[in-house]
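A protein chain is absent from this complex, but the other protein chains hold their places.
For subunit A:
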Amino acid sequence: MSDVSLTVNGRRVSGNAEDRTLLVHFLREQLGLTGTHVGCDTSQCGACVVHVDGRAVKSCTMLAVQASGSTIVTIEGLANGADLHPVQAAFKEHHGLQCGFCTPGMIMAATDMISRHPQGLDEATVRAELDGNICRCTGYHNIVKAILAASQAMAKGSKGKAKQAA
């Protein structure tokens, strides 16, 4: 057993976990953050993607104890209070989800993708970058649409902020 201390969604938390406990199970079972899902055993499906120290990570590929000391954002911590994150809003507006199971991982991967491409995204890039996330419901059509829309909305938003700052 090992002590695990994390900052999750802005809150400092600590717990005790078996050495073999994966980060995703720690988040789900010890912290009750069940928005992060487990869809496979081989780190292919991406339903468990969270942000660890600002980077998208499949939380099934990491031991909880490895993550100790990290700052983690899960789907539950993405919105700013009642205001949805632009990626969340775009998934809703463009019907980028159906059963909702892959959705948290998709949204967390997409926010990371958008932040890594501040110059903007095109369809081919979005499709290539989604390689680590599997959806069985949507055929990806509306997920791609939602990510492109969110990328544009966020670019506009940051330009607006830059103007204000200037």
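The rule we apply is simple: a residue touches a chain if its C-beta (ideal position, glycine included) is under 8 Å from a C-beta of that chain, and two chains touch if they have at least 3 such contacts; residues count from 1.
By our rule, contacts and distances are computed from a predicted model.
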Determine which name in "Xanthine dehydrogenase family protein molybdopterin-binding subunit", "Elongation factor 4", "Pyruvate ferredoxin oxidoreductase" or "Transketolase" the UniProt entry assigns to the undisplayed chain of the complex.
"Xanthine dehydrogenase family protein molybdopterin-binding subunit"
Please identify which residue in A:Ile75, A:Ile114 or A:Met154 touches the non-displayed chain.
A:Ile75
Contact with the hidden chain, among A:Leu23, A:Val49, A:Met62 or A:Val144, goes to A:Val144
In the complete complex, which positions of subunit A touch the hidden chain?
18, 20-21, 28, 32-42, 44-45, 47, 74-76, 78-79, 84, 88, 91-93, 95, 97-104, 107, 123-124, 126-128, 130-131, 133-145
